[in-house]
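Written below as structure tokens is the structure these notes are about.
One protein chain omitted, others in place.
Order of writing sets the chain letters: A, B and C. Residues in each chain are counted from 1.
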Amino acid sequence: MSRLQVELPGLNMKNPVMPASGCFGFGQEYAEFYDLNKLGAVAVKAATPEIRAGNPTPRVAETESGMLNAIGLQNPGVDHIVKNELPWLEKFHVPILANIAGKTEEDYIEAARKISASSNVHAVELNVSCPNVKEGGLQFGSDPGMAAGLTKAVKKVSEVPVYVKLSPNVTNITEMAEAVEAAGADGLSMINTLVGMKIDIRTGKPILANKTGGLSGPAVKPVAVRMIYEVSQKVSIPIIGMGGIYTAEDVIEFFMAGASAVAVGTANFSDPFACPQIIDDLDELLKEMNVSNISELTGRSWKSWEKSLS
Amino acid sequence: MSRLQVELPGLNMKNPVMPASGCFGFGQEYAEFYDLNKLGAVAVKAATPEIRAGNPTPRVAETESGMLNAIGLQNPGVDHIVKNELPWLEKFHVPILANIAGKTEEDYIEAARKISASSNVHAVELNVSCPNVKEGGLQFGSDPGMAAGLTKAVKKVSEVPVYVKLSPNVTNITEMAEAVEAAGADGLSMINTLVGMKIDIRTGKPILANKTGGLSGPAVKPVAVRMIYEVSQKVSIPIIGMGGIYTAEDVIEFFMAGASAVAVGTANFSDPFACPQIIDDLDELLKEMNVSNISELTGRSWKSWEKSLS
Amino acid sequence: MNKENLTVLSQEKLTSKIFKMKLQGDSVKTMLTPGQFVHLKVGERHPVLRRPISICSVKADILTIVYRIEGQGTKLLNQKAAGDTVDTLGPLGKGFPLTQESTALLVGGGVGIPPLLYLAEQLYRQGTKVKVILGYRKKEEIFLVEEFQKYGEVFITTEDGSYGRKGFVTDAIAEAGAYDVFYTCGPKPMLRAVETASTKKGYISLEERMGCGVGACLACVCDKQKPFEGKAYVKACRDGPVFEAGEVIV
Partner (left out) sequence: MNKENLTVLSQEKLTSKIFKMKLQGDSVKTMLTPGQFVHLKVGERHPVLRRPISICSVKADILTIVYRIEGQGTKLLNQKAAGDTVDTLGPLGKGFPLTQESTALLVGGGVGIPPLLYLAEQLYRQGTKVKVILGYRKKEEIFLVEEFQKYGEVFITTEDGSYGRKGFVTDAIAEAGAYDVFYTCGPKPMLRAVETASTKKGYISLEERMGCGVGACLACVCDKQKPFEGKAYVKACRDGPVFEAGEVIV
């Protein structure tokens, strides 16, 4: 086994790095920059049962060491995605984590049933935490009972393992994590974006047409690391960590906090080569650190261990 | 009335800028840099009934556009503060907002009673949201019922208006704000720090001895602005806004979101002259914007108004 | 798609806020189409997003851009000196198609003016007659006029009347006379006004806030006037920034 290989439910990854959902489309654009076979996995853009137009523009605004987005789950609908977007990815030997969203439980069930039947979808990710759509989603992301109910319902219809993507905009994220684990989730993705806002002082109005948006990028990294540190000590399912990852060092930090794989979002916009660069650097860094497989680092910050890192 | 003057319960401020609690000690250090009469008010370091040693060091760590702190409410106790620290501030014509904290309701009551009796304390600020102490504080900051009960109890004994400092680490900050308003709070301070963590990948351990700490600085500004925007539309008591303020433009943004005054924390560490600099720049900026008093800007982002800013 | 660290050759001040910058590198040779843009990384880690700037002119491996200092990003760009490098992604997007008609009217306002220069040059070289209307706020803010005059007749408007015709670009359309096709770039109200004022075929270039700049994040979408093959939107970064007038809702 190579230093970088990791094994998560449904996702046999040659390295632990995947682009984050919504930050990589369905892969076609970044395939013009590099061979997608480089990646550990690909998390594709959220699918909903129906076509969604998303929010009006402007949809992005920049903040200190971060950005706000309010795309609003724009997508061509799950049928279109299954028929026209996913097949294109078949030529790559990379597992796909299919992000799904909806307004009602039925929406999630429909999206999960359809997308999990795609031959190259290896796991689904329940986006119960999109801060940019008013209805439904938000409740699922902050009420442990509702999140658990949803997880159970989706588990019943999904042909592949189910990951639940948790919102950081809650008082107690551990409670959320424990609830969905008990309901049968195979893994967790954390964190989605923090709700934020930026006001243009020349106009006096929020920059985003949607007013609020989701904060991502290096600014939120300490919040993500803390939440993964807390949750990983309380659950036994693996965590895909994300939130501000820019470098191989960041990946190590997320593993030490408790992650078993990571996703890279905002960094792709700053550098389209972010993912392959991080993967190469990570291999070097692990070599220097004398780590034979990166999984050894999962939870290092709270597990007691014998051999300290030099 | 000057462009900068603002009037809040208990706080008649010549300008809307005060240093934030915990970032300015009791003023003596910064008085070596400039005349504290420059300031709109001073929020002093949290007082608890008993002496507190705080957390072990390291107590600070740096993050992208932010910092983590876990001071842990170190303070010499309310009696010492009333006797030895506050009298020194009497020579300045600047109202004092006295931050208090505790483990139990009785703690808060004792601290409020004693400190509000000081001749130069013009308002107290209930720190119900310090993320760096395990007991008590945290519950008061995330349970609307407990926060309301505490507010009521403190209002009974306080001789001056009471502000409640809200935690951003909650699912629904508006609910918290409404609860303390109903319980008689005279104003709100928001936001306190977001809970975060940073791990030193060389040791595999969290950098802070306390492991987690409070995230402050420009990184959290979008979260603060969003929360003030939401809360200010639902309450009618004034909000002292804080979280990442570095410039006069930031102050305007907080006012437009819904603040009636602001506090500056982390920026003092980066530049000890941050507060007077912001105050001078703010006056200039308001002049350019043709604003006759800054209070006109409070809530601009959500209030409809006739005269648009040019 | 190309990513390259282009080398700064020069920075030149055109007005108090507008600068011309020359950059050199191999990937510049692929920047063939006017209306395309480059996506510039202006800081090492901050800010997190790149900045889209139009191609203003290309000579061999030297790219010229003209930018206005707006905020943090353009300020950082302005701090680059000769010899420094700028991490550049591009060329990106779809540019202006070169018309086969005989007379083209180019209408630009503010920082919408720079991409029209490269277009004017290419139209002129293929023999198209070029007329140009450039709109500014006031005399002190005029830039690039002499460069345009090499390729055709230039009409100038200023909002305060301190130079040329007083008013907006649309006020000069009558004076410019007959044309077969128009090309326009500038603030949205201007694009709308030009679209409305003209009955001829035309092309507009849109400025939308961008995330990725390559078509992956859906930050920059515009609604189509008439959904086509089920698609109701286009991406300014990839399907644009240039669209046929009437294709998208401005």
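FYI, a residue touches a chain if its C-beta (ideal position, glycine included) is under 8 Å from a C-beta of that chain, and two chains touch if they have at least 3 such contacts.
Because the structure is predicted, anything quoted here is derived from the model rather than measured.
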{"item": "Per the touch definition above, residue among B:T57, B:Q139 or B:N293 touching the missing chain", "value": "B:T57"}
{"item": "Contact partner of the left-out chain, one of B:G66, B:G141, B:P161 or B:G187", "value": "B:G66"}
{"item": "Given B:Q5, B:Q74 or B:N120, the one touching the chain that is not displayed", "value": "B:Q74"}
{"item": "Residues of subunit B (touch criterion as defined above) contacting the omitted chain", "value": "22-25, 28-30, 32-33, 45, 51, 53-54, 57-62, 64-67, 69, 71, 74, 76, 80, 217-218, 246, 266, 268-273"}
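We take it that only the chains that are shown with their structure count from here on.
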{"item": "Nearest-to-centre chain - CA centroid comparison", "value": "A"}
{"item": "Between subunit A and subunit B, centroid-to-centroid distance (C-alpha), Å", "value": "34"}
{"item": "Separation of mean Cα positions, subunit C and subunit B [Å, integer]", "value": "46"}
{"item": "Centroid spacing, where centroids are CA-atom means, of subunit A and subunit C in whole angstrom", "value": "36"}
{"item": "Residues of subunit A whose C-beta touches two or more other chains", "value": "64-66, 218"}
{"item": "Contacts with 2+ other chains: residues of subunit C", "value": "45-46"}
